[in-house]
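Contents: one structure, followed by commentary.
Yeah, one chain of the complex is gone here, protein chain that is, but the others are all in their spots.
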């Protein structure tokens, strides 16, 4: 019997080696696997190369991993954000290496990593600073730059529901990098709001098929959900709004 | 208001020019848009280049288009089948040109056509006859061959449900080439069993997003379905089994 | 001299977007365009973090941290929406499926080069995000920008001095003074706001602009 569900986030991140390449899902805070990142901090692996769209927000999650000085290099598209002070400080201290990749090339390189493509010609970035030193070629009158796949030892992602085979579905724009990172890592780990029985996920609607996943762990349901339904009453960072004015039962309206 | 639903298959294939490249969905008979192909035969365009996994089955659909001598060239992976006598005859008469492409490279070339990739290095076929004359390169110790995108003037596909924006869902393995062909053609046309109201397709489960579709047409529901539910009682070619022994109402059991 | 407000410029852009168009509105000022899209039209908004059919901002108690736009602001979902992953979302852009993309700019050159991701300042933390994909990711790339920098330098230039986002990718520039099309002969002014003149724009930009304003164009403006 296949059962990829592990019982703790510690178990979920066990075995991440020193110097590993780790993909971390999420676009800003949406889809960022905060509990898995916290477990990775506790696990202790360092000298990591992180592949992620952003370089952390505030002081939690990826920012906390950076702050703990576990990251040697980050491959990302948009490190500078209004709340990326942790990365900003490390970068100015030259305490972290940055490989800046246009977001679509980052996504396509991760996809290539998961699908066995050796390299691909992309028009994005051609003729710009970010193509410096890279092979360029004109194809049918358009300029392209050659980009190579990205693979990882581990992928840490956040999804909505999983079954014990590892089939995943996501929630809204929190899907972002999850499906392509899941396919591009040797050990892919998802934290989920809910583990459902095998067969409960519609076979037509599976977003990440089981073959890509190695470990699944249930974490406490996100604050804005209740039994899988959206109940809201949080701010954009997921923090509770107006605790005092609640009406008692979490009455969702979507 | 957006309404991509047209009222007839004639309207759905209107404007296919002489010499057009037309992608036709389907793997064998599953997902083959038979009604659209019939309409294309009636429409009259000839000197076509067809991109499709197979080269027709029996005497209907794609085989009928070939038989009507409308096809100059076919790009496919598996023309020879037990019931591909129409193609076989034309090929032996040198009345049709064949570009044989491994199925995964065919799929990836179509995907590249829809996603703006200029070319890609694939390991499939490297070192074989089908890579003869193509650019090869060793990357990280593995041999790859450079393959180019395929685009089309029209894509004719079969899906299960659509809304008026053109969002599509498919049914089981009839999905096959539909989603990637829809993205790789200038005018993408889907025949569907059912047109549902906007909002009736779960936004998490949309397989072909509306942006890729130009026309949608409802055709009679497939024989093995009734009101969208599988009722069976057909053979693998979709022809009714044991007509005489039916129990009256179509009593589905799946 | 007439200078439209940002909202008025956004209105101008909104009027140029046809019913049924698939549109990406970049971070910052371009998002204002959404407020001016007529309710009577169906214009489908794409956000590159993985959604088509994006709706307006939600009520405060309906903010959903899983439902955000590329600017990481809360949004909503319209009927007909679809979610997809990053490779699919950027494939959609790179494949040229979007009709219109509206972006901000530091500089736009006469041949349509766009610079909007970096001023090249030493020590600045670079960040590109989806800018380079957006620059090449639509049939029409519109720039929405002030004509001049804070130092009164023209953002329309012969050649960009800032690092490029995309080469020969911009089709039109909307500013507070006028609308400029990128043509093979350089910038062509297609629409002057109020009492602005080609001469004024020549003077502000230091460029030799082509006068492509038309009486029809004037009538259209007055009619609005």
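For reference, chains read A, B and C in written order, and residue numbers begin at 1 within each chain.
The rule we apply is simple: contacts are C-beta pairs under 8 Å (C-beta built on N, C-alpha and C of every residue); 3 or more make two chains touch, one makes a residue touch a chain.
Note that the structure is predicted; figures quoted are calculated from it, not measured.
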Left-out chain, listing which of the shown chains it touches: A, B
Hidden partner chain, touching residue among B:154, B:177 or B:212: B:177
Selected from A:56, A:79, A:114 or A:232 as touching the chain missing from the view: A:114
Hidden partner interface residues of chain B, rising order: 27-31, 53, 77-81, 87-88, 91-92, 98, 100-108, 110-111, 122-130, 143, 170-180, 207, 222, 224, 230, 232-238, 241-242, 253-254
Touch residues of chain A, complete complex, unshown partner: 1-2, 111, 113-117, 163, 165, 167, 183, 198-199, 203-204, 206, 209-212
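What we mean here is this: only the chains that are shown with their structure count from here on.
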Chain contact topology (line, ring, star, complete or other): complete
From chain A, the most remote chain by mean C-alpha position: B
Whole-Å gap separating chain B and chain C, where each centre is the average of the chain's CA atoms: 36
Centroid spacing, where centroids are CA-atom means, of chain A and chain C in whole angstrom: 29
Where chain B touches two or more other chains at once, by residue number: 115-117, 203-204
Chain C, residues touching no fewer than two other chains: 77, 83-84, 90-91, 93-94, 136-137
